[in-house]
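What follows is one structure encoded as structure tokens, with my remarks underneath.
As you look at this complex, bear in mind that one protein chain is not there, while each of the others sits in place.
Per-chain numbering from 1; labels A, B and C assigned in written order.
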């Protein structure tokens, strides 16, 4: 029952965007990711962004799929197809479709007249009716609606139905009944679309070969894998969106890979022991306290949290900095301030993490751009934390952490040896006349430590109060300064150990664009679009703090640079200025902080409007 | 038994420094401040710096008295007289005297030969012996030694003995026995010095008329007075050095001035009620929580703390910022990071306070330079906090807070009316069609609030989660941004409400010196000394954040400026750069962060050495 | 978006309370919790209790922390003043608000995560200070809003949605309260309005902190893995699963507990909880007996409910601090400021 008014008939292959509007808790998310997964399996670059509420059931939720043959998979703001399954948001959802686009809706009930945009094609599928007719249980009727609309979309954009069918069979391998209903529902929607609409629509998929060595993974899972491969054994954590899944995954992975079989278990005893201990703490202060205790004892330990948790850890982070205890923190950033929007993304903990705690403190930060970097950087975090004996933060965010991204397969080099930093064992101690905690610094200003349990010669008393290089309590200016001065130099020395910035230069560029983290894809797409429009820009993505000299050079080489980041206060720009000494006026803020993943359009518009001025 | 070798006989009137080395817990602090108070009463500008350990009894402690007719009373580093009462630190103390200076010691026991510097005059007074001979009780013998050495110093530098005697009588007005012993001890020391040494020494005091309208007061007492006069009624706090005395004093003052008499108290009932409620909280998180609760309810409420406390308050400060609840925090800074040196001073919480909490947050800061400003700024903090409905920090420090300073008398303008900000009462509400919390912004981007207990028309639901201008929960980008954008503008608008910078320009100046807080006196003295040496510098002391445009102008008007501050990381310089956009290279850091009050010499040396490069 | 304005449909026939308001006047926004969530039943009981008490809505201050439970103050008494604060900090804010204005009725809503983990210190000290407020813990044994982790009140051996059984003993807020010198301790079940409403009314009347532990089942995260009714159980690929994607619509559990006998209530996941109301003749004034009773019931696998302990003689935070009986925030500034003459006088002591 399509209302043919403004149909756009230009055929676009592997280049379109779909938005699906649902109610949370109804089972739609599985159906939506099924679509995205199928497209991925067809070898086409794709992304899926889950825009969900901070609530468990009953509120509006959206999912966006962007298909792009050139790999531009940042968030699109032009939707070719809207799957409008939530009558509560019909109005805004229908508003959201590009002119000439399509709306798929449940035609079991008629659409209000006023919703009918003349420049959009409405595709009604009687989903509820079909499900009532085909399924008996109320629960199934709700659930299968999702699979049915997915089936319709499969037909409409030309996804390989067999592939989707296989995916369903894999998912429900263990449950025949459910497998059956899912398959039926898929066909219901698929067939209805085939029969009633001209399938495929002008925008459609066609198989490609672009994802063969890629995977679909979210950043939190990848980070957890990184911690597993890094050899982390202890973690203290407290649940918080969007970081919780890091620890959920780490727990699951440990249960899978870290169980030591027990030869002859006593009756009642489990047949294995856990080579890990994950403690759900009473709060974030306790979580970081546990990490410090374990790291002090020589275990690789970490926590994962989000902004409010970092705020609470503020005091103990100063203790770790000053006493030189390694710690790895994964901050999956969300929209602040305060509780803010827990299910929206932002990059607004940069300054907090860089300088967390009272007094003069500086920390090391890594900024992954995607799940693959979450995996790799997580491992590096432990190496850097132990090498430099200090807290290291990985600043992920909700978009990276909770959405599935297409990234190259994760690989592991079995020759990897963890950098445990300068730790003296009893043999080392035996060869020494005496041991003092903060003496004998190396070229990177790191001094060797001992672990509790070492020979008494290596015993010392950690303290967050003023201490001299021997670790002895002091209130003497010079002795105090000697230690904190070394800490500053040590921090600076870590610059060459954090991942180097990614720089791409283009002939004729006068302007630079600097960004970080998950803005990567959108900014790259924008750089290309700007070039098409005649504005040639160099690109730099910083990946770690402290900054290598190249960061300053990049700014200085350009008349000015745009700094694209997802916070209100231009925090990266501030940090670059303070820490490299480059003139702040050479860096123009380009900020997007509404809580959604960045899209190239925001960058292009931002740059162009400033260039026009 | 003076060893006359290198006596310096140039007479210097009202221009010298004494350092007194003691053991803490022995009663010396009272004797030392007695000397300083007496000099003050002689009308001479003077300062006393108490350099004490983080311990209750038995460790070395020092007290420095600087007398200076021109009012240069920042810490001196050249000591004319050392009163060496702690044998455990003889060596370093004797080392500390300027060449040609004097050492007063207890000659009941002989000094080790190796301590006898040839370029210093040793004045032995058999203090212990005298006290044993003159006092019976062991307790008295210890205590009176202090008064006795004070008596010797009185004679040696020419302090009016009657004045000191009066002071003792005032202090011990209620206890005749103690009054007697103190008077005796004073005379013992005084007479011994008179009889055995050539009194006064070449450096000495002579009465002046420079302190007539001044008082001797510490910053914590002054801040408490400010809170009292501002009308604060509720406070939540947690003990921490060096902030504790703010609340101790506030408690004492409230007990004195805030008791409402009860007409006919019931039997067992007290004859008064307290028009205040001060709660010693279970921790600093609770302390700020209580302040927010009370401020929400319309009371003027505050807390006082130091660095570790601010770190712990970090999360709730974001809640206050985002929900727009007034709060006053007095941060009496100490040496960080972590527990650091709790009895040493520093200005190292600047960045933490400016941006406290996760997400994008900005706070208002006031930087008093002395106790008088502590008093005045404390009152302003409440006005600004209530006007702008946001946390306001007063950044004092240990030097200002815990030392006695000579400042002009505190005065009060009885026409002062507190600025309670935009609060709607029931009459206001009755005249309105409807009320929404974050609408109707004024020219400073402030919206009116209601207090709990108001008519239901004014009822709303505060939340630290995403909200629109109506106060309703939102996860919508535009609605969220509308509110946080206004917050940013509101913060900027407060710039003209914080105390304006103090600027002093000098003809021919090319360089500027910028500073803040307690560095004031030392920097002014340095500016004068530099001018004497041919280096003419303009002076600016910032007194509040956000910065008025003048701050940027000052930097731009000079080839470059020195930024003098007491922290390792040049935090004020960073803040000025980030927030005014001025080129950071125009500001050269001049940092002193050893934990002691600043002295002019450090500034002069710092400037000169950089000018030479 | 979690608060939706509920259309007020005037129903002339609704009964009015002493101040002429109907139950509708004590309602709030439409709940956005999961269908069947126990917390919604508690909301209904609170609504009812305040209506019965005829408390003027604007004299109520409702506070909460963060969690599903902490969202609920939006859902009752729309004319009351509300403060949805930060996770675990509600007690501190209530203490400050009460300090400034003792004239309002304070009700704090918290969860077991909010109060027994991150906020346990504040709860303990608010009890010790005896802040005059109703303190409701909507206790479901899990962290609802963050999707089903165990809380510190989870029972030994219960299995959370994602796996491992919980092996630590649960924290019982009533026992905690006893050890902290609480002056009013009660426990009830969200589904038993008949028991809960009078307890809430007694709590409102109590001078001091009235702690009410309300067992309030989470319908979504009691959908245990072990349960064959679980949708999740049937899926293969744990890795890719989008947790809690589908949440079946459930009904709230309503059931009055028996007077003198244990009542068994079947939760949504099929587990059975045995509640026992305190017997008639039970003495809530004898602290030692109270403790004994609770522990004894517990050892029989029963949860003691009712008004468990009360001490009406204790002083509240204001009495302890000898404040006047009016609100401190109403004292005129003239009374608070000693004025210039006093300051001048004081200056003498600084010379």
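Quick note on the criterion: a contact is a pair of C-beta atoms (placed from the backbone, for glycine too) under 8 Å apart; a residue touches a chain by one contact, two chains touch by 3 or more.
For clarity, every value in this text was computed on a predicted model and none was experimentally measured.
Asks: Which of the displayed chains are touched by the chain that has been omitted?
Replies: A, B, C
Asks: For the full complex, which residue in A:285, A:350, A:446 or A:555 touches the chain that was left out?
Replies: Of the candidates A:285, A:350, A:446 or A:555, A:285 is in touch with the missing chain.
Asks: Which residue among B:87, B:251, B:481 or B:553 touches the omitted chain?
Replies: B:251
Asks: Just to verify: which one of A:233, A:390 or A:447 makes contact with the chain not shown?
Replies: A:233
Asks: Since one chain isn't shown, list which residues of chain B touch it in the complete complex.
Replies: 25-30, 33, 50, 53-60, 139, 142-143, 170-175, 178, 221, 238-241, 244, 248, 251-252, 255, 280, 282-284, 308, 338-339
Asks: List the residues of chain C that touch the chain left out of this view.
Replies: 117-121, 124-125, 128-130, 152, 167-169, 171-172, 175-176, 178-181, 237, 239-240, 287-288, 291-292, 295, 315, 320, 349-350
Asks: Touching the absent chain: which residues on chain A qualify?
Replies: Within chain A, the residues touching the omitted chain are 40-41, 215-217, 225, 228-229, 231-234, 236, 257-258, 260, 270, 272-277, 279, 281-283, 285-299, 301, 315-316, 319, 409-414, 416-418, 450-456, 458-465, 472-476.
One rule holds for everything that comes next: only the chains that are shown with their structure count from here on.
Asks: Let me have the rounded angstrom distance from the C-alpha centre of chain A over to the C-alpha centre of chain C, please.
Replies: It comes to 35 Å between the two C-alpha centres.
Asks: In whole angstrom, how far does the Cα centroid of chain A sit from the Cα centroid of chain B?
Replies: Here the centre of chain B sits 45 Å away from the centre of chain A.
Asks: Two-or-more-chain contact residues of chain B, please, as numbers and ranges.
Replies: Only 315, 319, 463-465, 475 qualify.
Asks: When you check chain C against every other chain, which residues touch at least two of them?
Replies: In chain C, the residues touching two or more other chains are 1-2, 86.
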